[in-house]
Structure formats: structure tokens, C-alpha cells
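These notes concern the structure reproduced below.
Here the complex is missing a single protein chain, while all its other protein chains stay put.
Up next, chain A:
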């Protein structure tokens, strides 16, 4: 190619300018920026915090710090991990999803200990079991609890009435106290209202039953315990609705089509109410909530954390403790169905109102006590990875008719292998 001198110079100048610009951008937002402590960045994902409360925090603290808020889409954990590993452009405040917290704890050194900044003094305002899940074994507090996901039993009161069953939440809870009671109720329901199912799939039952216990798949001494009685019992419970024919076996994306039609009950966390409402708006007023068989579990719920690179830890901590104060936490429930981790919020008017979707039921009366009764459990960093084969094998039972005993054996051997790979002994 023949390049004229002028053309070449122009091209070279443009390239240089472009690369210079990139470099400038790279360092501007990075840690090499001035540590004036006036600029703070906050990363979270859509629905993690109330956007209104965050916007208010910006004006509330505007005289002390300039808070830049980014809503990060896509795989949040992945983006945070990469940024932390790279060590530049790290946010001053970041959200961490509850299910990802365990995998961040081994690298607690990448975060500031919130206890040093004053969390110890206010920690009693937040649910103890939730706070502990974001604590290292030596007591370092990595996460400030945002919300939790206490589970309950959602049910179609109209279909219950049709089957001649009680519809009042207290009575339903009394009749479905244990899992066996619940399945008996489902059998009755199916007889009277044909074509309906009790649960959408057995993996969801397994998730709930495991969550009701104090132990999961790996214990505090880093031993694999996924083959022990507590998991075996959870497994047997999960398989029951399948053998009884109460399992809708929905493992694809058609849950939202089924929810208003063939499902009579649904096991889920507080935030799940919004999913049901959005997927089946036509069933408004027909749903009720009551205590889950066998006691509550937790599903989901997130934290805020301050990475080590935070440019002004004191100010950042002031901001997050303001955003997550019980009063603002309660507003998060109204704005974005975020269930507060601060029990004081449960008595606030924002949360005690009747819910039209649940026929005017005050659902906090179910979720509030559930939130406080969730058992303390230990979640190891590899827990999620080790749990996956159990879920896979449960779908194998549903999809291929695999014998539950064979599925159990395969799940355990597969889980053991993953555990060994992840350094569990």
C-alpha cells in the first residue's frame, strides 16, 4: 500500500491520540487517582438496593462526598472478581450476592473489616445468622447485610377452597406442619382438583430442606459431609412428591406459564412473591402465604462490602449504614421487594400493610417470624459447587425416571469429586 506522508502522519496522530485517551481514562478512574476521599463509587445490580434510597443518599451526603453510582448488569460476581484481581478501577463500595459471599470469604483480605469501622456497635440491629454468613472464621466482617430471603409456602386459596381444604393461613400452616403433612395435603388436593401439582420440581424442595438444617455439604473443618444423614433426609423428602405424583417436573423456562395454571402451591423466599405476581397477574387476590412445612430456610439476600482500595472508608461506612438503616431498609421493601435484614423494619408501616395480591393478607406476619427463625448454618466456599450434582441427579429422576437410589449414589460420588477438586478433604 502506498501511503502519503501526510496521510501517514494523520493516521499516526489519530492512533496516538486514541491510545493516549485510553491510558488517561484507565488511570483516571483507577487507584492511581488522587486520594482526596471526596469521590466514592458504588456498584450494585438492578434491584439490589432501592434506587430511591440510593438517590437520596447522594444528595444527603453531597457536602461530604460525591457518590457515583453504577448499576452493573450481567454476571456481577464475575465482574467484581476480575476487577478485584486486577486491582484497578475497584469500586469503593460494592454489592455482593448472598450466594456468592461464601466464595469471597477466603479472600477476605481484599476487603476492609467492617467491625473496625463501627459495625460491631450496630450489628445487633441486624439478624445474627445473616451477619455471621459474611464473617470469616476469625471474626472479620466482610459484608453489611442488605436483605434476606426468608421462605414460606405460597398457596392458591381458591383451589384450596375448591378442594374443601382450609384456606386461612394459620390453619393451612397447622395442617402442613411437617413435610409429610404437606404431601398428604397435596395428595388430597390433587384428588379434588385434577390436573394440578403441588411443587414445580423436586430440586426446589431439596434446596428448601437443606436450608432448614444447620449443616450443609461441608463442615467448618473443611470435611465433606454431603453423604451424611441430614443431606440424605433432605434428599428423601425431596423425592417424595415425585413418587406421589405431585411433582409438576418443570425444569425448563416454563415456570411462569405454569404458575397461574397447574401449580397449587409454591415454595419460595419473600422476594418470590414479586415473581408470582409478575408471571400470573390474573391470579391476583387468590394467593395466600403461610409458614413453610418443617420451618423456614433462607434463599438469597445480599450484602454491601468495602474493598481494600476504598478511598475513604469512614465516609463509605457512614453512607452504607445510612442506606441500610432499618428505616431505609423498610423502604427498600416497598420500592423493590427487598426484604430487610433489620428486624426493627418489620414493625414499620412500610411493611405491615396488607398486600392486595395476597387478598389483603399482611404477609409480614408470616415472613417476619420466619426471618428470625432461620437456623444458623455454615456455608463453605465450595458449597454451591458441591451442591450442583445433587440438583442434576434430581432432574435425572424427573427427566429420565432414574431410580432415586442410583441417583443418590451418583450425586454423592460426583459431589465428593468436586469437593476434592476444590481442596475439601
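Methods note: a residue touches a chain if its C-beta (ideal position, glycine included) is under 8 Å from a C-beta of that chain, and two chains touch if they have at least 3 such contacts; residues count from 1.
As a working rule, contacts and distances are computed from a predicted model.
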| item | value |
| --- | --- |
| Choices "Sugar ABC transporter permease", "Fluoride-specific ion channel FluC", "Threonine/serine exporter-like N-terminal domain-containing protein" or "Sulfatase" - which one is the UniProt name of the chain not shown | "Sugar ABC transporter permease" |
| Selected from A:103, A:209, A:309 or A:377 as touching the chain missing from the view | A:103 |
| Omitted-chain contact residue, chosen from A:226, A:300, A:340 or A:368 | A:300 |
| Residue of A:72, A:122 or A:385 in touch with the missing chain, whole complex considered | A:385 |
| Touch criterion as defined above, residue of A:39, A:68, A:81 or A:236 at the omitted chain | A:81 |
| Residues of chain A (touch criterion as defined above) contacting the omitted chain | 1, 3, 8, 11-12, 15, 75, 78, 81-82, 84-85, 97, 99, 103-104, 106-107, 110, 203-204, 207, 248-254, 257-258, 262, 299-300, 381-382, 384-385, 387-389, 391-392, 395-396, 398-400, 402, 414, 417-418, 420-423 |
